[in-house]
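Here the complex is missing a single protein chain, while all its other protein chains stay put.
Entry: subunit A
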Amino acid sequence: MTVFRSVLAEVRQRPARLLLTGLAVLVATAFAAGTLLFTDTLRATVRDGVSGVPEGAAVVVDARHPAAGETAEGGPEGLDPALATRVAELPGVADTRAVREGPVALARTGGTADPGYWRVVSDSFQGSLSSYQILRGSAPSGPGEVALTREAADRLGLGVGDRVVLRPGADAADREVTVTALTLGPFLEGSGTVVAPDDTAAELGARSVSRLLVAAQPGVAPAELTKHVANLVSGQGKAHDAGQLRQERLAEHVRSFDQVLVLLSIFTGMAMVSAAIVVAATFRIVVAQRRRQTALLRCVGAGRGQVVASLLAEAALSGLVAGVLGAVLAWLLGQGTVALVRNWLDQPQLHLQVSLGGLVLCVGLAVLVTVLAAVLPAVSGSRVPPVAALGAAPTVDVGQGVTRLRWVLAGLLATGSGGLAALALATSRGDLPTLTAVACSGMLAFGALAAAAPIILSRLARLLAWLVQDLGKIPLRVAVGNVLRMPRRTAATTLVLALGVAMVSAVLVGVSSARASVDEQLAGSRPAALVISPAFPDGPGIAPEVVSELRALPAAGYVTASTETRAGVGDVRGLARGTELSEFPPLRRGVVYEGALTDLGPGRVGLYKDVAERLGKHAGDQLTLHKDGRRVTLTVAAVYRNAGSLGSFALNPTDLAALDPSARVTRVLLDPAPNHDRNQLRAAVDRALAGNTNVVVQAPGDERAAFEEISRVATLIALGLVGITVLVAVVGVGTTLSLSVVERTQESGLLRALGLQRAGVAAALAWEAVLFGGSAAVLGITAGTGYGVLTLTAMSVFEVIAIPYEQLVVVALGLVALLLVASAGPARRASRTTPLQALATE
């Protein structure tokens, strides 16, 4: 009880100190609580969202084969439309609805087909068996009226009243229709959906019935009804209990959110560990500052246990305050975000879900982490001999004599880490064991760094100081001295900072490699300025007159048309493409492992790397391709990487024609003529193909832009996640500096008495922050880049590994800037020290 009273007295005396020690925990708890709120809210949103199975359905019958599997030759598969009437006659059935569905090409009036995958779906727009809710406009009623999902309309920039052209199939005619409504579709099912009433949908190509919805009469058990329906439809489709289906769907979504939660938990864990390291460092300072006071307590008879208990009680209180504030902060941020999103999207279902139990858990975690972090400092702090109360006791780091032990430990850990890294690189299989090896290697490396940090950091700080020695004289010298004086304290804060920076660097390396790889892939698969392909993959391909029209364009330079068919060697099957490489020299720039693409020609074949590996064939070998009983024997001329434009087997068109005389032209590549640019070519092609909804025109730049958008969002999310650790670390440095300022009041006063201006005292602290930041940046960026490259190499994720040097420099500068901001408060306080404080002996 005495212990707790003294803690409360301490807290009453310096309430800010309590918050200061827990600040890092506050940030980490806010993140943990935020994660919880986020996933709970997301889960609730999905649960309440429009389900793929409408409210009124008791039984759902799905066609055995999805309608998308429909082939050009065969008739529509799916359910028999007459089934609906038969099911309706079953006892207990209140209503039925046959949902029609079919692929369609969509184009703006006068344009070519949109590259996305589109389908037409039928819906009633009213009643309990409708899946689409009107958001804007009025439900389409007559022929020539359709609705679009809001997502699809947003992507194309279309609105209510706009007209679009729909083409139900390669051999069907264009139909111009009016968009009368924007709808909200089932979760994650709306990206390319045109919705229309039954008749219109059927006319627009929704020929097959993909699903039958059955409503039950009141009092009829869905399970019973499902059995009856199942008996009736057996062989054609599968009957599901709608309630069960909804549950399954929900479970699927929730599972994917649980995965998100697991991922977020990893980052939360890292933030918590970082916070713990920071708290431990903070407590070590507090304990050192109270050395005198502790010794006095011991003098008057306090036991070591009591001293430890009082420190731990203080830690628990600090953790509690930080945890509660963190949870409140998360709740406030959550409310703000939800309000913001509600203004943005018309998703009326979005409500912040607050689970009290979860928040209490977060606060408990905060207390636990803080107390655990305080144990070691508290125990070592209680070791102060009572006699220390009598003499002046300057703060010095304890345990300096273990340098050799540190080196040995660091050496062992580093060796283990290097071994695992080598193992991961040697196997490079990209499977789970490889990833585990990389992860373990990373953890060992962090351990090695932690063991050697006090030594490495003092050297590094000295090196950095030497590099910038001409910039600041006394303040810099003082700062270096202060950094070196407390190697363990410096190490703890810098290590957390370095961990954060390493994660940021690794993310940046990953993103830049992804970007470079996509660039290369695009260059490989879309080697031309423009690529023309058919809107219907199973249709007749691109008409010969279209090809000749394109060849004749004055704006077009290189033009080639390639044919394709599916063929095989033995039982290895793949896409065979007939391309006349001499017509389009840029194609020869692809990445080649064996042979040369220039050697391709009649009688020769190029192989995609994976196919070559599976066949065990190399350049110079012979192989025989077969298709429907026809055979062609060819010599392997090259093994290449980018399969997008050449196919699994790259043939000369004459050889392909020998294999499949009916092979269609499925791709036309165009480059601009020497005196024309891409835009002129694009304009000329658009003019030539105006209104041809049978073809899709794509420019690699479009895909590039779409990828950029995705990668930008992904980068921001990833950086946000790892940024929390950086934030915790920056808070830690700020805390450490604030406490150091208190500790060094006398020294600051002395400098002021000897004639250092206020700005000079502040500059010394700023330099200290710069040294922290510089050291952490050097260590973190080196480690992060190294492990980023290691992971990518070992996992064979991307074909190209690119290190974003400029971004890494920006990270380093940004970190230093962030730390300067964090040091501003302590610096101001330090500069307010009066010279008289140098004279105060205690």
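The working rule: a residue touches a chain if its C-beta (ideal position, glycine included) is under 8 Å from a C-beta of that chain, and two chains touch if they have at least 3 such contacts; residues count from 1.
We take it that contacts and distances are computed from a predicted model.
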**Study point:** Listed names "Glycosyltransferase family 2 protein", "Chemotaxis protein CheC", "4Fe-4S ferredoxin-type domain-containing protein" or "ABC transporter ATP-binding protein", matching UniProt entry of the absent chain
**Key:** "ABC transporter ATP-binding protein"
Point to revise | Chain not shown: contacting residue from A:Leu484, A:Leu615 or A:Ala657 | key: A:Leu484
Check your understanding: Looking at A:Gln746, A:Thr782 or A:Gln807, which makes contact with the chain not pictured?
Key -> A:Gln746
Exercise for review: State which residues belonging to subunit A touch the missing partner chain.
Suggested key: 392, 394, 473-474, 477-478, 480-482, 484-485, 746-747, 750-758, 760, 834-836, 838-839, 841
